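One protein chain omitted, others in place.
Here the chain labels run A, B and C in written order, and each chain numbers its own residues starting at 1.
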Amino acid sequence: MKVKVRYFARFRELAGTGEEEIDLPEGSKIRDLVEKIKELHPKFKEEIFGEDYDDSADVNISRNGRYASFDEELKDGDIVALFPPTSGG
Amino acid sequence: MKVKVRYFARFRELAGTGEEEIDLPEGSKIRDLVEKIKELHPKFKEEIFGEDYDDSADVNISRNGRYASFDEELKDGDIVALFPPTSGG
Amino acid sequence: MKIRLFKKPEDFDIAEAVGLVSSPKSGGIAIFLGKVRNESHGRRVKKLIYEAYEEMAIEEMKRIREGALKKFPILDMVIWHRYGELEVGENTILIVAAGKHRKEAFEACIWAVDEVKKRVPIWKKEVTDEGVFWIEGEKAIPDKKVH
Partner (left out) sequence: MKIRLFKKPEDFDIAEAVGLVSSPKSGGIAIFLGKVRNESHGRRVKKLIYEAYEEMAIEEMKRIREGALKKFPILDMVIWHRYGELEVGENTILIVAAGKHRKEAFEACIWAVDEVKKRVPIWKKEVTDEGVFWIEGEKAIPDKKVH
């Protein structure tokens, strides 16, 4: 299955792109997608997640426009976004 | 000496006037003026101060545009206002 | 003018008030706008008739503004009040507090609204479906005058 991944703010600069499609096996969870992203974009490993990332890293993840947890299962066509803590207002 | 007395809101209706001049002996205090007003306008005695009024009656008094206490001494030409608790906003 | 009474039909221009307190230092602007609402303690309100002791009201509003500037680390404040016969939905009071940060702006704005209600010599008469009442602090006193 394919999911669309979007990157915002500093994460867009780390990824070098604002958007890409990533192939994943059926039944993958968000944490599997994150592993894939760390492979594709080593800067995320180095600068964001560290070697043994945990859910408390300063990373927000949304799935189809809602905040999502690492354990959520993905579906084909999902839009997942990765972004740093917000600073609106 | 003469002081100008102004009445506002319900007190204007009790006094039947918005403004009057009252003659007082030199050295009079605001509480002396209030006694005079009670004579001139018995409704203040009945409806506002009661027989033995005290300073905690629901009466505000200002002298020359500032809240004043019953013990303040008056001067010729002073403008004194009597009014009920405020309700702006 | 940062302190002002507006006699109806004069009304507030909120953007103007915001402009009066804004500077490059302001990050947060807290505003309170009071309006005549259609209900008061269960009585259906038709209108409010506001009366002011104008000269003293202006002085008292100035003192509240100065008090707020001392008490809170805000940058500036506008206090405006209307009077006259105000219909349901009409503006009654506008307070604008500008701060570097929102916390002090909100605190100063809330404080100033309370102070205006307590201290500024302005009174309202409520014209309701149960009759006409003078509002004095928390009390409502039936008006004896025929309207």
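Basically, a contact is a pair of C-beta atoms (placed from the backbone, for glycine too) under 8 Å apart; a residue touches a chain by one contact, two chains touch by 3 or more.
Model, not experiment: these values are computed from the prediction.
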Contacts of the hidden chain among displayed chains: A, C
Hidden partner chain, touching residue among C:V18, C:L69 or C:I141: C:V18
Those residues of chain C which, in the complete complex, touch the missing chain: 13-15, 18, 22-39, 88-89, 100, 102, 105-106, 109-110, 113
Hidden partner interface residues of chain A, rising order: 6, 8-10, 13, 58, 60, 62, 65-67, 81, 83-89
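Here is the rule we use: only the chains that are shown with their structure count from here on.
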Centroid distance [mean C-alpha coordinates] between chain B and chain A, Å: 74
Length of the line joining the C-alpha centres of chain B and chain C, rounded to whole Å: 26
Junction residues of chain C, two or more chains touched: none
